[in-house]
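The structure under discussion is supplied below as structure tokens; questions concerning it will follow.
With one protein chain held back, the other chains of the complex are shown just where they sit.
Chains here go by letter, A, B and C, matching the order in which they are written, and residues are numbered from 1 within each.
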Amino acid sequence: MKYIEKLAKIDRRIIYLILFLTVLLPYLFKISLPMKPLPEVVQAYREIDRLPAGSVVMISIDYDAASMPEVQPMLYAILRHCFSKDLKIIMLGHWPLGIPLGIAALEDVAKEYGKKYGEDYVFLGYRPGVAAVMINMGKEIRSVFREDYWGTPLDSLPMMRNVHTYDDIAILVGFEAGSTGDYWVQYAQARYNQKIILGGTAVVAPDWYPYLQSRQIVGLIGGLRGAADYENLVHHKALAYYGMTPQAAVHILIVIFIILGNIGYLALRRRK
Amino acid sequence: MIELLRSLTILVLVSFRPAPATNVRAYDTPNDAGGSVIIKWDLSKDDSIVTKYEIIRITGSPDGERVTAGFVLRGTNSYRDVDLKDGEKYYYMVRTWADGEYSDSGITSKPAIPRPQWFHTKRVVALIILIVFGFLFFYYLKLAREGAPLWIRKIAGLEAIDEAVGRSVEMGRPILYILGLGFISDIPTIAGLAILKRVARKAAEYEADIIVPNYDPIVMVAAQETVKEGYMEAGRPDLFNESNIMFLTQDQFGYAAGVDGIMVREKPGAIFLQGLFYAESLILAETGHSIGAIQISGTTSVTQLPFFIAATDYTLIGEEMYAASAYLTRDPLALSTLKAEDIMKVLFIALMTVGTILETVALITGNSGFHFLKNFFSMF
Amino acid sequence: MAQVFWTWVAAFLTLAIFSFLYKDNPFYKFAEHIYVGSSAAFWFVYLWYFDIKPKLIDGWRYNTGFEKYILIIPAVLSIFMLMRFIRPLAWLSRWAIAFTVGMAAGLGITAALQGYLVPQIQATFLPLWVSKGSFWHSLGISINNFVLVLGTIVTIFYFYFSKEHKGTLGALSRAGIVFIMVAFGASFGYTVMARISLLIGRVYFLIHDWLHIV
Partner (left out) sequence: MKREVPIAITFISGVLLVIAFFIPHEPFGSLEQRFNDWYIIVSGFALILGIDSLLLHHWNKVSRRSKDWFHSLSLIIAFFVTLIWGFYSGIKTGHFLSAQSTFRQYFYMYVFVPLQATMFSLLAFFIASAAYRAFRADRFEAALLLFSAGIVMLGRVPLGNAVAPYMVGLVFLIFAYLLYSDGRKEVDPTRRYLKIGGAVLSLILIYPVGWFFLHYTAQTAGWIMNIPQLAAKRGIFVGIALGGIAMSLRIILGIEKTYLR
């Protein structure tokens, strides 16, 4: 009887320890759940996969450190996919505090694939005024970004010579933690017919399904699950893919704790 | 073979000029600060092969210079032209493009004259609500001035304030008051300050310390004034210690880290979490619980309320927090405004019922005239 | 090399914060104080580069006429705010606070009307009988609409202050509590996923970027 009652008063540190191990162990032993990639992620993958080598992909960093664990893995997976297909990348962002995260990922993956700055990828950085930036880039990217993030004029970068407007960009991939993605659809897609893929946190992504249905976006990557699917598709399983097991395990763990707590509580109550 | 046929069809389609967009209308943008015109047209019959519509602006007279105002994609039948001069006449044409070929009807729209408006007609419903509320507000204020009795239901979280302060004092521990991440421009922060005054007065009566760590410097200044006032009301201005109401950092989790540190080191007996909270709410409430403090929380952030309900002893849910200052002071003027709120609630419930019935009727009879109430309430 | 050093710094700070879960200790204290101090400075630098400089300094430099000289108002209010450092003039800071509070009140009214009241009420104008597709499908949508309207109304009754919650009002407000509790539970459960993702991110940093195990 006494043991049952103890279930009502498990020390919180024990809960913390079990939870920590639940997250850690699947990584160490690479335990993974069988998952079929979501159709909207597969769609995004195919859109990028069928681009001819040399096409330009624009990536927008519209999140910051708080959403990093969910969105950063998507960024890495997409970058790997693009560089492995010899696509060229232009990166920019609308969240000033996210810019450092974008550049870190870009340089990491570029090094991995031996890509050269200015020839294979360019980093534009941040300019204030979300909608104005998007609209003006439809007329001429140089009207917003005369220089790249390092202060080099765009015309002296080989890969930028023939890139002027959205017409020269095959696909735009927006990584979102707020409403900037809606602006991309509203301005770059509706006004300039830019092909867009959106990736974002599990909180913002559900709002985008209407865009997917109306074909305003051609792919959607939502939350850690979406990132895991993309990692799976590009055959580079990392944070997100192995993170899905702890994700599910912790949810179930919390429910088990709740049940144990209730059993203990009931036992206590009966004695009283 | 099929491929060939397809390319042939496309070739044939493309070499023909698309049907022009017709019925081009231009008018001043309603409810704006001037300088813009809205252009609408009926789509070309060949909209499916159209690449874009070009909007052409002619300033002054119909045969003036033609300037491209902008492009829109197929399927779009309106455009908003901006950066115009108020009072000037503008004529518009819409040119339909299909690859390299274009066509237009050659007829310009009637002139549009951009002007600024003095009243936002889409917001009339908001104005009506505000007027009705204002009327009720002043009516009950007048009743209160005349001394009509006002009653308010029990709110457990507010009843518990004195008990929490008392218990903290018995344990010989200080009181921690957390105003959250709100700026002074957030109404919940001001509601939090009103409750702080009461807590400060009680603390002064019991000669207990009260610690208020802050996220926003202006809120810190306001909190210092509020606590000082509470101590004065209790007749103990000598006990007031301004350095107990300090600033931490304007970083969400830096603030949470700092407050957690204060909790485990100062071991307050009562913790108040009153204001605007975001994700850090549970970090604070769980740490507060782990040190065994009695906690009273309140916020209007609906996403954080579940965590407060789970982790703290009493929670003021949304509007209950706004009612706090009236509840605690029993000031008849403040209480009268609660009565006005309640009447508004009944009015809104009646309105919802009517609106729901109208919508049902509209759907059953198929008469869209019954949507009038719903349409009236669409604003932006 | 610098990379390695800084990764160790980041790992140390991460573990120091985690150690708080066990109990308060010097490592956490150190990380906490570093965090509070450096983040206060960080946001100060941030405010300078993203707010004060573009809005006040550049505004003054690049604007002309009215747009330029109107900036004197916020500049004066800012100086009033700092008058708290000078005891005899400290009362001037209340003028600046009064402005911000007045702004809060004005925005409080318009934001409540535009952001909450009108759209939320409009959204509850739902038909209680919908015929769309099969009978069961229609019935499902109709019941959902009914529950939505009913739930909204009874929740509003819970916040009725000026009458005791007895009799009919009591029953309605209790029904309101039922909806509120279901909502809070659901909202709690919904958030778990995002929070676990955060922890996964940190654990991955430790074992991948720092220890290179995975």
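To be clear about the criterion, a residue touches a chain if its C-beta (ideal position, glycine included) is under 8 Å from a C-beta of that chain, and two chains touch if they have at least 3 such contacts.
All values derive from a computational prediction rather than experimental measurement.
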Chains still shown that are in contact with the chain withheld from the display: A, B, C
From A:156, A:179, A:214 or A:262, residue that would touch the chain that is not displayed: A:262
Per the touch definition above, residue among B:37, B:218 or B:363 touching the missing chain: B:218
Contact footprint on subunit A, counting only the chain that is left out: 10, 12, 15-16, 19-20, 23, 33, 35, 65-66, 68-69, 96-97, 99-101, 103-104, 123, 125, 149-151, 244, 247-248, 250-255, 257-263, 265-266, 269-270
Sites on subunit B contacted by the missing partner chain, in the whole complex: 31-34, 116-120, 123, 126-127, 130, 133-134, 137, 183-185, 187, 190-191, 193-194, 196-197, 214, 216-218, 220-222, 225-226, 228-229, 243, 246-254, 256-257, 265, 279, 282-283, 285-287, 289, 300, 302, 305-307, 309-311, 317-319, 321-323, 325, 331, 333-334, 337-338, 340-341, 344-345, 348
Absent-chain interface as seen on subunit C, which is shown: 2, 6-7, 9-11, 13-14, 17-18, 20-21, 26, 29-49, 51-52, 55-56, 70, 73-75, 77-79, 81-82, 84-85, 91, 94-117, 120-121, 123-124, 144, 147-156, 158-159, 176-193, 195-196, 198-199, 201-202, 205
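The criterion applied here is as follows: only the chains that are shown with their structure count from here on.
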In subunit B, residues with contacts to at least two other chains: none
Parts of subunit B lying in touch with subunit C, wherever the complex brings them together: 123, 125-126, 129-130, 150-153, 183-187, 190, 218, 221-222, 225, 247-251, 253-255, 257-258, 260-261, 264-265, 302-303, 305-307, 309-310, 317-320, 323, 338-339, 341-342, 345, 348-349, 351-353, 355-360, 362-364, 373-374, 377-380
Residues of subunit C defined as touching subunit B within the complex: 17, 20, 23-24, 28-29, 31-33, 35-37, 39-40, 42-43, 81, 84, 93-94, 96-97, 100-101, 103-105, 107-110, 113-114, 117-118, 121-122, 124-131, 149, 152-153, 156-157, 159-165, 180, 184-185, 187-188, 191
Complex interface listing, subunit A residues touching subunit C: 13, 16, 19-20, 23-24, 27-28, 30, 68-70, 72, 96, 128, 201-203, 223-224, 238-239, 242-243, 246-247, 250-251, 254
